[in-house]
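A single protein chain has been omitted; all remaining protein chains appear in their positions.
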Amino acid sequence: MVWLALLLALGTVLAIAYPLVRPRLRAAGPAPDPEASELAAAKESTYAAIKELEFDYRAGSLSQEDYRDLESRYKRKAAALLQVEDARHSEADRRAQIEAEIRRLRGVPAQPPKQRQAAPPATGRFCTQCGSPSDPTDRFCANCGHPLSKAGSKA
Amino acid sequence: MADLGYAALVIALAAAAFATVAPLVGLRWRLPALIDSGRSALWAAASLVSVAGLSLLYLLATRDFKTQYVYQYTSSDMSMLYTLAAFWAGNAGSLLFWAWTLGLCAVVMLIQNRNKNQALMPYVTAIVAVTMGFFVGMMVFVSNPFDQMVFPQAEGEGLNPLLENMGMFLHPPPQLLGYMAFTIPFAFAVAALATGRLGDEWIQSIRRWTIFAWLTLGVGILAGAQWAYVELGWGGYMGWDPVENAALMPWLVGTAFLHSIMVQRRRGMLKVWNMMLIIFTFNLSILGTLLTRSGILSSVHSFSQSGLGPLFVAFIAVAMTGSLALLYYRMPKLRAEHELDYWVSRESTFLVNNLVLVGIAFAVFWGTMFPIITEAVRGVKITVGPPFYNQVTGPLFLILLLVMGICPLIGWRHASKDNLVRNFLYPVAFGVAAGIILFLLGVRKPAATISFAVLAFVTAGILRDWSRAVRARRQMRAEGWLRAFLRLTGSNRPRYGGYIVHLSVVVMALGITGSMFYPLETTATLNPGETVSIGRYVLKFEGASEYQTQSKQVLASTLTVYTGGDYLGTVTPERYIHRNHDNPVTEVAIRSTLKEDLYVIYGGKNPDGTATFKFKVNPMVMWIWIGWGVMLLGSAVAFWPEMKRWTA
Partner (left out) sequence: MDRIARLAGLLALLGLAAATPTVALAASPDQVNEIASQLVCQCGCGLVLNNCNHEHCEPRDSMLAYIGQALDQGKTRDAIIASLVESYGEVVLAAPTKRGFNLVGWITPFAAIAAGGGIVYLAVRAWLVWGKRTREEAVELAADDPYLSRVDDELRRYEERMG
């Protein structure tokens, strides 16, 4: 019985220690990007909402006027999310280019790129709805999807 | 085996402690390896608790009376099934059951999130691990299921005979599991708060966990009601006993949470409120485990008492203040996107629904605590029993049903006047008509008539909404009725699963209304051959007998049942005295039909040869159990996984 207990303890220690000593595997595809999955979740919610609206409209609990209005609002939100996604991709590409350039200049051999960081937004412009900072080129707020007016408000 | 079980618990405690600390340290010092290691440690802790659980099962199965827990709750004459069920009959075993089920939940959660929610997982791991560590620690330090007897006995004491019933399998396991399963949504909520990733992601990750926990807890509560009804022999199913209340509170708040996260998903609103709801649901669940197992408040459930109370209270205090402080800290980030367009909209019905659900939970909490308050303030002991709860929560439940009927008839954002008239006309007309017809038929207690009318309204509303959606789908896709119905339901399972659950609530409410407002009751002392009548039944006492089984002495009586001269059958209510327990146990006889239950309790034989009986006619009780089945079905529909995740 004592041996069994010791075996259990040993197994536990091994299980806990293994991740600490094993070589970190990076090759298995790009590291999952938490920002991307959050965006995907937001999109999924928006599409589900649009579909639900359609249901409500067809089942008669929503008037046509309201349905049109709401549908276009949610579609605008989805469009904003897509825009944010694009912005993130181009940002990531730009960063990768810059990093490659730096390495080339330093004469360092190419290395696997580091995990993507969230793009720090340019300063100077804020969403009128939720107050989060936004890029001057954005048409929608990256946080809440609120459409941003051309002029933008200074905070 | 007992030593092995205890050793597994000790190692599990260490692993859980490591799994709590490692992910947080790994995050702080940017050591991904340490986060992975913490995850492995949670796996290890869950496996070790499983080893401990299997050890206890083994000890029970081999009837190892050297182990105190086995000695206390089993005896050799018990069937194997009940011997194993003694696992959750006492304190220490229940703690192990909780730790084990939490471990299983944790493993499923870890597998689901192998490649998902990378940012949240370190915190989720830590929260689940600390909760599990708490339960394991209680076993290691306070209430060890593997304690050995100082003076080993050859025979055990046996299970309390009240527990030897199918209810022992249907009631405690789901209820205890339900308490634990709320840990997962709570852990995700705390992780969302800690990371500041308060978007839709965590809500989507926990939707099904919440349904699962809500369903298992609900199933457990109803099984308990059914058990009380058939076994405790007082003719009711809900005694508003503190332990029942303790299960009802997290379930009600969890129901509010399930509804209001829909508003968050749809509109991005109520984020702070949702956080509060899940924090309270979790803490009320832990409070439920405490009340079940501490014997702090006297109740039919206090099968054992122990010194676990202060530790539970400390854990709840820490969990509560910690998570609320975190919520306060994140408040600025959560305060966004609150906008409504009109007063009358589905959003506002959800707000009313939440208000009433939380209000009922509060009323139950208040009623449970009020005797303590009164004793502190006035120094007088009082009882807060069924009349209080019925009078306070009855009207609230009625409002809740009404809101349940109104909600699907009102669209998100806005209900125009035309729409309102169009949507409400038929359901309201149906409800009013039902009320009038019932009144004419003699259902004239105002509360009962109103309740039935509201239920008719709710049903009509749900069916109308559903049938219109089916019709719309048929027009769009040229499908047959059945096919359109099935595909429609399949295409939006959370919604239609929810509708089925609503219908199940209607069915249950029918049973509750009927049995609450129209019960009949009479007592009689009968000589053999004498008859008694109750409602439409005439019962004739045929005779009493006695017999002995291995573990108990049974006093049986036989009555024949007639209605309007027709012979319906016999009923044999019994009472028995268990070998190891002095108090006799009643075994009621129930003759169930959809219309009503005939409920006969045998009070025992008198010296002069007569026998005493109590007779009850409880209308429509069976509908409650039917509703229970429908609720399972609806939850299963809502729970069924959606298609692959959206990854494009």
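Read from first to last, the chains carry the letters A and B; within each, the first residue is number 1.
Everything that follows uses one rule, which is that contacts are C-beta pairs under 8 Å (C-beta built on N, C-alpha and C of every residue); 3 or more make two chains touch, one makes a residue touch a chain.
Quick caveat: nothing in here was measured; it's all calculated off a predicted structure.
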Where the missing chain makes contact, among the chains that are shown: A, B
Contacting the left-out chain in the complete assembly, out of B:E155, B:D341, B:E530 or B:E546: B:D341
Which of B:N165, B:S416, B:S491 or B:Q553 contacts the chain that the document leaves out: B:S491
Residue in contact with the excluded chain [from B:L81, B:A317, B:I382 or B:A447]: B:I382
Touching residues (missing chain, whole complex) on chain B: 232-236, 239, 241, 269, 298-300, 338-343, 348, 351-352, 355-356, 358-359, 362-363, 366-367, 370, 373-374, 377-378, 380-388, 391-392, 396, 487, 490-492, 521-523, 575, 583-584, 586, 601, 603-604, 642-644, 646, 648
Hidden partner interface residues of chain A, rising order: 43-44, 47, 50-51, 72-73, 75-76, 78-80, 82-83, 128-129, 146-147, 149
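The rule is short, and it goes like this: only the chains that are shown with their structure count from here on.
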Chain A residues touching chain B - in the complex, by the definition given at the top: 1-2, 4-5, 8-9, 11-12, 15-20, 24, 31-32, 34, 37-38, 40-45, 47-49, 51-53, 55-63, 65-66, 70, 129-130, 143-144
Partner chain A, residues of chain B touching it in the complex: 1, 3-4, 7-8, 11, 14-15, 18, 22, 32-34, 36-37, 39-41, 43-44, 48, 51, 115-119, 197, 199-201, 204, 265-266, 268, 336-337, 408-416, 418-419, 422-423, 465, 468-469, 472-473, 476, 492, 495, 645-648
